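These notes are about the structure you will find just below.
The complex is shown incomplete by one protein chain, all other protein chains being positioned as in the whole.
Labels run A, B and C following the written order; every chain starts at residue 1.
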Amino acid sequence: MCTRLYFEDSSVGDGIGYFFLPEAMNEESFKAASEFVSSTYLAQAQASRNSVSNRIQNLITQRRIPDEGWSAEAIELFIREVSLWDSNNFPSKAAIGEREGRCISPIVSNRHWGLIHGIGRSGDVSAEQPKAAGSSFLLSLTRSLVRDVIKNICGIPNLPKELVVLPIATGMGIMMGMTAVSQIHVSGGDRTMKRRNVIWSRIDQKSCIKAMTSNPYLQVHVVEQIRHADGPLVTDVTRISELISQLGTDTIHSVVVTTSTFSPRSPDDIPAVSKICKNLEIPLIVNNAYGLQCSKCCHLISESLRTGRIDLVVQSTDKNFLVPVGGSILFGPLADRVNTIYPGRASISPILDLLITLLQVGRNGLTELLQKRRENFDYLKQQLEVKLPKSKAQLLVNNNNNISLAIQLHGIVTEQLGSELFLRNVSGARVFIRHDTSKQMDPNIASLKNFGAHTSEPFVDKYLNAACAIGTTRDEIDLFIRRLIDRLGGQI
Amino acid sequence: MCTRLYFEDSSVGDGIGYFFLPEAMNEESFKAASEFVSSTYLAQAQASRNSVSNRIQNLITQRRIPDEGWSAEAIELFIREVSLWDSNNFPSKAAIGEREGRCISPIVSNRHWGLIHGIGRSGDVSAEQPKAAGSSFLLSLTRSLVRDVIKNICGIPNLPKELVVLPIATGMGIMMGMTAVSQIHVSGGDRTMKRRNVIWSRIDQKSCIKAMTSNPYLQVHVVEQIRHADGPLVTDVTRISELISQLGTDTIHSVVVTTSTFSPRSPDDIPAVSKICKNLEIPLIVNNAYGLQCSKCCHLISESLRTGRIDLVVQSTDKNFLVPVGGSILFGPLADRVNTIYPGRASISPILDLLITLLQVGRNGLTELLQKRRENFDYLKQQLEVKLPKSKAQLLVNNNNNISLAIQLHGIVTEQLGSELFLRNVSGARVFIRHDTSKQMDPNIASLKNFGAHTSEPFVDKYLNAACAIGTTRDEIDLFIRRLIDRLGGQI
Amino acid sequence: MCTRLYFEDSSVGDGIGYFFLPEAMNEESFKAASEFVSSTYLAQAQASRNSVSNRIQNLITQRRIPDEGWSAEAIELFIREVSLWDSNNFPSKAAIGEREGRCISPIVSNRHWGLIHGIGRSGDVSAEQPKAAGSSFLLSLTRSLVRDVIKNICGIPNLPKELVVLPIATGMGIMMGMTAVSQIHVSGGDRTMKRRNVIWSRIDQKSCIKAMTSNPYLQVHVVEQIRHADGPLVTDVTRISELISQLGTDTIHSVVVTTSTFSPRSPDDIPAVSKICKNLEIPLIVNNAYGLQCSKCCHLISESLRTGRIDLVVQSTDKNFLVPVGGSILFGPLADRVNTIYPGRASISPILDLLITLLQVGRNGLTELLQKRRENFDYLKQQLEVKLPKSKAQLLVNNNNNISLAIQLHGIVTEQLGSELFLRNVSGARVFIRHDTSKQMDPNIASLKNFGAHTSEPFVDKYLNAACAIGTTRDEIDLFIRRLIDRLGGQI
Partner (left out) sequence: MCTRLYFEDSSVGDGIGYFFLPEAMNEESFKAASEFVSSTYLAQAQASRNSVSNRIQNLITQRRIPDEGWSAEAIELFIREVSLWDSNNFPSKAAIGEREGRCISPIVSNRHWGLIHGIGRSGDVSAEQPKAAGSSFLLSLTRSLVRDVIKNICGIPNLPKELVVLPIATGMGIMMGMTAVSQIHVSGGDRTMKRRNVIWSRIDQKSCIKAMTSNPYLQVHVVEQIRHADGPLVTDVTRISELISQLGTDTIHSVVVTTSTFSPRSPDDIPAVSKICKNLEIPLIVNNAYGLQCSKCCHLISESLRTGRIDLVVQSTDKNFLVPVGGSILFGPLADRVNTIYPGRASISPILDLLITLLQVGRNGLTELLQKRRENFDYLKQQLEVKLPKSKAQLLVNNNNNISLAIQLHGIVTEQLGSELFLRNVSGARVFIRHDTSKQMDPNIASLKNFGAHTSEPFVDKYLNAACAIGTTRDEIDLFIRRLIDRLGGQI
């Protein structure tokens, strides 16, 4: 019995990919066997073996994350099987090239289950690598599972079909996206470099800035966050429009916006911006670094995909799926071009981490993690409201941001508060103190006053950010609040 | 007893780094203990424990690869200890940020020994990451060992002090180098983009081309390989000079040359080119992908560093040090700038692979591997000379290339030969057949006739490449020759 | 700072054992370090490293199972450290004997963390092995933790100080106990073998019978289980007394009783029997195979230790602590003698499994497991009462037995029911069908009629046993009941 598999993405084979699973012991074998060995035992062994085979078969034919997570044993068995397809694991091989997946350390080989060849080939980093059919297959499978997860669990049902998982983190992912846009602009052969202007809805994060400015020929124009009435910071959509007209539509390289962000900044108003981009035929890049875990961010993207133009959405594997730092997921029409401009091969390690995690957690586990995150976010908010000593600290309301909270600080507080909390094993708390000086991040970006506040004119002078990201536990929230209050000199 | 360590590279701490080793059981403890427990046993336990501690201490204080490789146990113990320094492994922690090194899969966490935070921080990918003192330390240590290896084993004694190990493969390494050059040219604030011309000594390898052309504003000018008398292909140094004058020195972005390469191409004449670059103040990037394993390539670089100008040398970790695909080593004055333009964090996995491998192989092991490679290369050459049926295949002499050999093929041979050999488990053999058509690799590169031959006018019509890279065994060489002759219809 | 440890059991060193922990980075080191490196990071690294050191120190000084279970990383780090104390892991060793802990397979060495020497020395299997200080230490530590667990969690506060953990399963443990009793009887030099008669309160379990009859010179006398009114099967204490008088007190080798057992058999009335043994100075061996998980069984033993005589209690590590089959725990005055008659060394593997499990589960985890077991037992009982179709199956009440339940079966049922359920992935269900024939288990035991029922005259003709042991989940109970009812043709 062989299993026919159709891979919708064109990167495996020539548009269509078929993979076959090893056949488990067939019915006849077991019928025959039962004449000689106590049928009970053999039937059970068959059933058990087939159950694993079936799970593997279902995984590949359905290309969806399994409902129940797999055991560690089943996962490792599966990876070991597939790794035998890579040429470095072939028997009596004669490798006579300069890169043959040789691995001399058993510790290293073992931690990668013999998957040594990495991913990609010179023409396309997501393409099938002849010497590594197994690794190529795992990459393709991971992409399929990620597609299922984003569509059906995170909540972007209209996910574009172009999607890649790359062994580079978010910053590099955005950088590759910017490069891809540059290539599009000159793809007609026009290298007059007219399109040099990047419109950027300000978010004070260095990686994003570096990603946009790696190509020094580009000029980044900052659009500050603004505030309506007593609300949080929001996108200045009007200013974006104005800036585009002002600079000339045909000089615009791209617009860059962000979803997941620190309060009091809100996710950018991507639906509005994407409509502008659609109308004016301007590429839009969305930094959705840790937004897959938040239904609000996903909804914004889904909405924009429906009504506007999005060229690329970039997100982190570690921030959204609890794997080690090192991978990113890119989707949108530009994703395929990122594949083809990626020079050479790349590590499979972050992709493997993501695949293993999805298999081990399963659909139910992942759904629960997202559900728990939302509940814990509400808990964090509610606890801060109730417990903070109002004279010293106060929650800043921002109903737009469902991941990060900002706590306004009163009295004498310095930026050291962050490291003081770190010394008490509170990590991730960031402190902003108004400074009114400008920071020149890069020669080709306007200087940023009050860096850290996402706006040059912050409406509170001192605040501290706390996030409730996927995986945060209620215990951690309690510990954080206790230690913060303790540090602020309050009563718990 | 604490151990004071000075790290010469400035990326740890602020120019000076001190690390302290855990103290093993001290003398007094053991003296006291011996009153109660049979002194023999305890003394031995102490000696054994101290031996490991001493090896760790020597490693860190001397910053050299150990003479004898370490046992798997010692290596894993060391990594596990250091991983406790990362904040995600802190006890009773309250992580309240969006990226806190959470790892949900035990399989994944275990295969990284709990090192989840990756490397780098927003300003510098090689800088100390506050949340990950352990990971930062391992990165810094790896750099030190690599420096030792390249200086003292590979044979580049005058290695520049700027060196980075990055979790991206060679192609991406070159791309980052090109970007760094661009940034230098505009660092004075001049964004007129005068320096758009890249001079490239032709090597027919797609990754390298993609790396140079990711920035579409650059224009690549090809300098074909040429031949003197009956010799192999060599660099056309004169043409490089002419081209520079012709285009105007101040329009040159960079010159890109290559060491490790397929015969009959030779390593480029880097000493000559680097002198030109020095005189004309033009950046030179050297693609030394798998050249660290070859004393000839290393000598060329060393010589050029002494007398000419080299801005960056890029090499693969997997091709030179038998680790999985995914890492590269960059050295030269530009390396530090690559660090600072790298946006965000990155995976530690390829760095860890390299560190583990160096510790496990040791200086003696690595020296022997390099020695064996050279012996096996000579053996491959000698066997091909003796065994090939002259009417069908013949070794092409190229005394410049000590890694790759070219075998001229007579009679009817098609490009399928490569895959036919692959079917016989011979991997890495590449076949060139003259085709006389041009390949347009990229809008901003001149078309390349006879792609695969490194020159538009190859002096033989059909040949096959075989390399003897580090890790190739004598058995593989014998198998290859037997299968090749068999395929060619010869007698073995 | 060194840690002084006193081991109460005499098997390490000569009655007193001192072990010393490696010193973590001391205060001064860190103070000095903070002048050079950002103090925040180093302080955290110190705190984290010390936390692990402290947990290890607490473990060893307090000799109690930790409240919270340890992480896998901490456990493996600890074992790897200690394995360095074994001579096979010494550096530059010259092993010139016939047994030197050489291990050639890296897979094997790794799965034992380099602990190759096993446990024991020729004189005593629990004694310190000079070549393996590390392994010896781990054995001694495991014993201490097991002692803590049995005393303070299982509920035998008056646990005798003699306790061993052996890499043999329960059956072999009982056999060694019987041998130890034999040795006691002849220890005065009297080898007339007068004491040949073993009094055995019948339990129909082959291993126990084989354990008692390995020495063919012994004669086993069966005391059948009896029934009072409508109650379950209980010990015939009167018959035990009579049999002893009848055979002559000074001919009795030992009495063997059992706690954990299949319903409708009850745990033996050990308090009554132990009093007889005390009065008549007869050794009593208690088969407590899976009784540590049941507070009732533990209470019976505790009570008997207080008021009667118990020479040895034998229990399984796997049945009570969820480790692989292969280990047993023996306590009571005879335990030390078992140590000394054990010929040669033995595997450390089952001891390691137990140690790792206790560290990973922790006191809280183990307490919860026991609590859950009791709740799930009640749930199983209640569900069977409610759901079983009374015309086909009915729960037999036995308030003495808190692990196993018996379900009386009506209508046509054969012994195949067990394997039919097994085919539906229900394992562990045993079916008894009255047969009225005798089974001669061994030449030196009286024949056993209706083997399987623990009595020659079972009061129901057909029943099925189901147990709720530690680790059984509610899901399993539901599945079992559904499948059983389905098989019996009932409605669920």
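Simple rule for what comes next: a contact is a pair of C-beta atoms (placed from the backbone, for glycine too) under 8 Å apart; a residue touches a chain by one contact, two chains touch by 3 or more.
This is a predicted model, so every value here is computed, not measured.
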item: Partners of the unshown chain among those that are drawn; value: A, B, C
item: Of C:Lys93, C:Lys161, C:Arg306 or C:Lys390, the one touching the omitted chain in the full complex; value: C:Lys93
item: Sole residue of C:Pro106, C:Pro157 or C:Gly248 that reaches the chain not shown, by the stated touch rule; value: C:Pro106
item: Hidden partner chain, residues of subunit C it touches; value: 72, 75-76, 87, 90-108, 111-112, 115-119, 122-123, 130-131, 167-172, 174-175, 179, 182-183, 185-187, 189, 191, 193, 205-208, 210-211, 214-217, 219, 260, 289-290, 316, 318-319, 322-327, 341-350, 353, 356-357, 360-361, 369, 403-404, 422, 425-430, 443-444, 466-472, 475-477, 479-480, 483
item: Contacts of subunit A with the absent chain, listed as residue ranges; value: 2, 4, 12-13, 16-26, 28-30, 32-33, 36-38, 40-42, 44-45, 47-49, 51-53, 72-73, 76-77, 80-81, 83-87, 89-91, 106, 109-110, 113-114, 128, 130, 133-134
item: Absent-chain interface as seen on subunit B, which is shown; value: 40, 43-44, 47, 106, 419, 422-423, 425
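Operating definition for what follows: only the chains that are shown with their structure count from here on.
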item: Chain contact topology (line, ring, star, complete or other); value: complete
item: Most central chain, judged by mean C-alpha position against the global CA mean; value: A
item: Overlap residues in subunit B, where contacts from two or more other chains coincide; value: 72, 76, 87, 90-91, 106, 130
